[in-house]
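These notes are about the structure you will find just below.
One protein chain omitted, others in place.
Now for chain A:
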């Protein structure tokens, strides 16, 4: 009797009663649930010259699901960019971030949009995390007008000034002094915000890093240098490039923290801790132990300097999205099917964005000369003689 009643009512109002029929206890609607959960990070933090933060991270179901969704979007976006590159719609350089999504997501969760982030050329996902849209990403990759830099920057030059994303830089290591400059400006304006300057394990051997670190420590700038250690500087493994691979200790007098970069919650905890620290005590180094599945860029297969077993091993054991998925399922925050649905939605979003981006027009020829100088000196510029050379393209 009870069973038939259940089944009849479920056919009338499936949405409300479906969870009831599926599981035999009450479910609160998951997307807005903010009851705090405490989850332990995968490994404890290792610290240098400071107290490591606690392993227990406060989070909420809403946050975990948003992590899942955003990371799935990023993963999907990078794979789509891969196919676009192979279809020759994206040219030049394309550095993909899949595998490292937890760093971008965890960082966003630990800070506000008023804090600044500056990174190197592997910036697609960081841009997305900062509030960029898929349409802007794909348009910029394809060199169209609707891109975030109007097609003039390309894969390595994504910027979003209104949400504090300062790029997007091609020259290895050059963004670190820029990041310390951002921190200087924040200190100058007394904003109580911080700057995260991201770089890779390859850039960690640049001199300008240590120069900037010295100045930042000297002037107590709220700068946090984040080394995204994916263990390979293009084709060179870290043990072949650095005498001391403990990048978090390289700051010497600057405190450092080593974080499991595949665990979004650990990253979140570390960034929160670093922000508090930087506002009081000056710069800090975070080392994110992470991994990239793709090669350095699209022209690098990624398997000449590392074994496929290694790549698949990491994918099986440490994949950031899988970790969040397991957490969500373990805490019964959503079902397998719901997560699969989210992934399907994400896939569709990405496909739609690509389709829309493909329709976006190429920039006008006159755009060649815009934004070389700030408007006010006229749009056309310029060599020394201010001539506009017009050549008819065949």
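Keep in mind that, in the parts below, a contact is a pair of C-beta atoms (placed from the backbone, for glycine too) under 8 Å apart; a residue touches a chain by one contact, two chains touch by 3 or more; residues count from 1.
Please note the rule applied: contacts and distances are computed from a predicted model.
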{"item": "Absent chain [UniProt protein name; select from \"Trafficking protein particle complex subunit 2-like protein\", \"pyruvate dehydrogenase (acetyl-transferring)\", \"ER membrane protein complex subunit 1\" or \"Cell division cycle-associated protein 4 isoform X2\"]", "value": "\"pyruvate dehydrogenase (acetyl-transferring)\""}
{"item": "Absent-chain contact - pick from A:176, A:257 or A:334", "value": "A:176"}
{"item": "Option touching the unshown chain, where A:106, A:132, A:167 or A:255 are the choices", "value": "A:167"}
{"item": "Selected residue (touches chain absent from view) among A:45, A:85, A:138 or A:159", "value": "A:159"}
{"item": "Residue, one of A:211, A:252, A:276 or A:310, that touches the chain absent here", "value": "A:211"}
{"item": "Absent chain, residues of chain A that touch it", "value": "116, 118, 147-154, 157, 159-161, 166-171, 174, 176-182, 184-189, 207-208, 211-212, 214-215, 218-219, 370-378, 380-390"}
